[in-house]
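With one protein chain removed, the remaining protein chains of the complex are shown where they sit.
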Amino acid sequence: MADYYNYLIVVLLMVVGLYIVMAQGNLVKKLIGLNIFQTSVFIFYISTAKVSGGTAPIVIEGAELYSNPLPQVLILTAIVVGIATMSLALALVLRIKRAYGSVEEEVILEQDKPC
Amino acid sequence: MILTAVAIALIVVMAMAIARALLGPTIYDRILAVNLFGTKTVLLIAVVSYIVGRPDFLDVALIYALINFISVIAVLRFFEYGSGKVHDEVGKDA
Amino acid sequence: MPELTTLLSSVCLLLGAFLIFSGGLGVLRFPDFFTRMHAAGVTETMAATLIVLGLMLHSGWGLPLFKLLFILLFVMITGPTASHALAKSALHGGLRPQGDNANNERH
Partner (left out) sequence: MARARDLFATVMLSGIYGLLSASFFILMDAADVAFTEAAVGAGIFPLLMLTVLSSVGRYEAAGRRVRYFPLLLMAVLAGGLFAAVVQMPPFGAVDAPSHAHVAQRYILDSPDEIGIPNMVTSVLASYRGFDTLGEVVVIFTAAVGVVVILLGCRPKTPQQSTQALMAEHKVLRIVGKMLIPLILLFGLYVQFHGEYGPGGGFQAGVIFAVGIILYAMLFGLSNAQRVVPLGVLRWLVALGVLIYGSVGLASFLVGGEYLNYSVLASDPVTGQHIGIILIELGVGITVASAMVLIFFAFTRATRSRDELEE
């Protein structure tokens, strides 16, 4: 089991993040849950990139075994893109707050009920 | 060897900081814990980069030192700005 | 000569680790915010300085030395500043030190 503890943590984080997204009514908190979910995916990718005994994929003398650079590249861009999309979501939350006067899901749904 | 000991001490203190951030009765306790955590992370990264023999990682420690400071300032700024509404004696004159 | 450097660096590192540990303990165990602040703020800068100094002695000449120097500089500038700002805004925000009855009328 010790070989897998990284992945177990990933699963745990993913589930917690998803739970927050589903169960919490506050939109800001939903976004934080989304962020946790996102980070669990990052950690997953980076974990698969790690090679035991390897070192960071920047060429130095005397090192033969490097970790896998490809997942790192994917995650690097994903982090920056993630913050960009997250800020888009936050902007939407601001607009929702302005339109409905609340960021609680139940209140918003209440107002949206067809007359 | 000594480096490892220092790293372990740092990790223990980081755990303490997390505990304080979770417990923290006031908001300032949490900010303090975050700040403490950040500084310890800087040191931890510096120490770890020597343990694994890759001094390139020092760049990361450097940016941590910066980001940590900035986030503390940001938190204080927004907290004070926000508290102008909550406590209503600061900055109400606008 | 190398032995001396190693010895010095070890002493610095261990002292720093001790300071950090005591600071962390203080933050966790002290009763109110300002004492915690004190524990963190005082040990933090000194401990960081010591540890970075130890690493500098450990590393020898080269680019890493300068990076460490920069880290040291940043930590020395930002640490006290952050502590100061934090304490100040806590005082503004209405927190008062515990057991400070004599001086409570300052504000």
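As written, the chains take the letters A, B and C, and residue 1 is the first residue of each chain.
Rule of thumb we're sticking to: contacts are C-beta pairs under 8 Å (C-beta built on N, C-alpha and C of every residue); 3 or more make two chains touch, one makes a residue touch a chain.
Just so you know, these numbers come straight off a predicted model, no measurement behind them.
Counting over the whole complex, chain A has residues 1, 3-8, 10-12, 14-16, 18-20, 22-26, 28-29, 31-33, 35-36, 39, 42-43, 46-60, 65-73, 75-77, 79-88, 90-95, 97-98, 103-104, 106-107 touching the chain that is not drawn.
Within chain B, the residues in touch with the undisplayed chain are 17-18, 21-22, 24, 27, 30-31, 33-34, 37-38, 41, 44-45, 48-49, 54, 56-57, 59-60, 62-64, 66-71, 73-82, 84-86, 90-94.
Taking the complete complex into account, residues 74, 77-78, 81, 84-85, 88, 92 of chain C touch the chain not shown.
Throughout what follows, only the chains that are shown with their structure count from here on.
Here B is the chain whose Cα centre lies closest to the centre of all protein Cα atoms.
Distance from chain A peaks, on a Cα-centroid basis, for C. One inter-chain figure worth recording: chain A and chain B are separated by 21 Å, centre to centre, where each centre is the mean of the chain's CA atoms.
Chain A and chain C, compared by their mean Cα positions, are separated by 32 Å. Inter-chain centre distance (chain B to chain C, centres taken as mean C-alpha positions): 12 Å. Multi-chain contact residues of chain C (touching two or more other chains) are absent.
Of all the residues in chain B, the ones that touch chain A in their complex are 52, 54, 56-57. Contact residues of chain A toward chain B in the complex are 55-56, 58, 60. Of all the residues in chain B, the ones that touch chain C in their complex are 2-3, 5-6, 9-10, 12-13, 16-17, 19-20, 26-29, 31-33, 35-36, 39-40, 42-43, 46-47, 50, 55, 58-59, 61-62, 65-66, 68-69, 72-73, 76, 79-80, 83, 87, 90.
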